[in-house]
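Excluded from the complex is one protein chain; the other protein chains are retained at their positions.
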Amino acid sequence: MDRRLMCGSHVIGEAATRAGCRFYAGYPITPQNELPEYMSKRFAKMDDAIFIQAESELAAINMVMGASMAGVRAMTSSSSPGISLKQEGISYIAGMELPAVIVNIMRGGPGLGNIAPSQQDYFQATRGGGHGGYRTIVLAPCSGQEMVTLTMKAFDLADAYRTPVLVLGDGLMGQMMEPVTFPDPIDPAATLPQKDWVLDGAGGRDSRLIASLILDPIDMEQHNWKLAGKYKAICESETRHESYLLDDAVLAVVAFGTAARIAKGAVNRVRKAGLKVGLFRPISLWPFPEKELKALSSTIKHLLVFEMNLGQMVEDVKISVGEQATVDFHGRPGGIISTPHEIAGEITKLIYRYDTG
Amino acid sequence: MAKQVFKRPEALKENTTHYCPGCGHGIIHRLIAEVIDELGIRDKTVGVPPAGCAVLAYNYIDVDMGEAPHGRAIAVATGIKRTRPDLVVFTYQGDGDIAAIGTAEAIHAASRGERLSVIFVNNGVYGMTGGQMAPTTLLGQTTTTTPGGRLPLRDGFPLDLSQMLAVAGGSVYIERTTVTSPKNIIRTKKAIKKAFQVQMDGLGFALVEILSQCPINWKLSPVAACRWVEEEVVKSYPLGVIKDAREKSN
Partner (left out) sequence: MKNKGFIRINEELCKGCALCIEVCPKGSIRISKKLNIKGYHPAEYTEKEKSKNRKCTGCSLCAIICPDIAIEVFHG
């Protein structure tokens, strides 16, 4: 174990390296520049790791595609506009069933937006931002330590399900320095299971093809049903969330990432004032913890969804709970960072509106 | 007993191709397969086909292949080659794929000296999609998107990507040939072999631009199409070695 004080972007870089990532292609964009910078320094000291600063975020995801075809754990990172440029590549990676890890340190948008933290890419991340209806596993850390565990988990899930995995941070998390503890690094060559589908030259075997072009609709439909089966399996076993002070709660705040950290501060604040409030924090945004939220709404009748956007996850919350609970929304888009005080105020308003005092 | 002096190369699968009668792709596939056989590298070669007529190259050339999105073959190949420098990685791209949407990838790979062998098939149109204008369409040439003939200040001048890449620091070997006559086909094979050798020697970026006939979209017979390449297209795209920095670098 190895305890360090590091900024979030560096944490992701170190975690990826320890998870056996041996190919990284990136491109400068605030607020995640520290990540390619870290990888360039870290990989320079290793003789089996490749760092490339690509000519664009678009080229970078395609380089990751190639490295993944060659069987290497590969990652790229960017921030919102750069992630938009990667969407076509991610669709191909999903279609070809290739593992890959993509990190989005979200910033204010739309368009050029700004470099402040936001959660405005929730739909893009969870609805498959590219074409063709694929899904990507989306993991949303809310602390330095979770950036370690979820980044490493992302590589395992990508390999296990042969699918792209998105780690969704934001500008605040990417910059914030926190003490974190790293597990020992793994040696990919020694510990990772052999991949029998990679492109490494048809020596003594038939040549292999990795492609997403399937011209015959009958075969393409079958391929889609195969992907659907994979996604079903992922939904059944890879959903993650955190429950905080919900046992006796009458109202639950639902929030992820940085918004959840702020909400936790607000929950602690109103708890001191005797209000029975808790926090439900989705960690996997896809697969969304729909069953868990539905179960929660059988006992807690009022939900307040807080996001750093105009309201995106709130739709998934409504889908999950239906009529079983009221779902209110408080959002701050554009890079605004709410204070616990502000959220505590929203909670208190709802407590009295629903007269659950 | 008769001796066979010409037969299908090992690395070329024994099936009919989907290419139109007289199309140059079939010839180029054979040349690549022969080079792979002669260099004995089938067990360490990986190809990256384009999105275009030759996307189905993997049905014909019997090596490991990874498909790239349109324009991104060189980026995908970079990912493969950088992680597995022991493999021989080539891309097979049309003029739209490399000289239109994939221009940035080509220029920067050449600038980084990526150890890749790029086969650039220049037939002056987007073939698979029905003959639209490409960056390499000649001035005045009619295509489905230049009905009155290509106008420079509306549709741009014929782009010479090979010349542009020759300026890049990391490009080592660039040659332009055609497959429109036996003599030129033989020269093309030598160029492809050199492009593979440059990669295997780890010297840097190599590219062979091959002027190829597209009878169906040019609305010419295969014979007339080959003649048109050798009489007209070569005026805008002169043949020969455009860059050979091997001597200086070794």
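The letters A and B name the chains in turn, as written, and every chain counts its residues from 1.
The working rule: contacts are C-beta pairs under 8 Å (C-beta built on N, C-alpha and C of every residue); 3 or more make two chains touch, one makes a residue touch a chain.
In this text, all values refer to a predicted model and were calculated from it rather than measured experimentally.
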Omitted chain - touching chains that are shown: B
Contact partner of the left-out chain, one of B:A73, B:V121 or B:I185: B:I185
Residue ranges of chain B at the interface with the undisplayed chain: 1-8, 12, 16-17, 19-27, 30, 179, 181-182, 185-186, 215, 221-223, 226
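Here is the rule we go by: only the chains that are shown with their structure count from here on.
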Where chain A and chain B are represented by their mean Cα positions, the distance between them in whole Å: 40
Contacting residues of chain B [partner chain A, same complex]: 41-46, 48, 51, 55, 58, 62-69, 72, 75-84, 87, 104-105, 107-108, 112
Chain B contact footprint on chain A (complex, rising order): 22-23, 25, 50, 52, 54-56, 58-60, 62-72, 74, 88-89, 92, 96, 199-204, 207-213
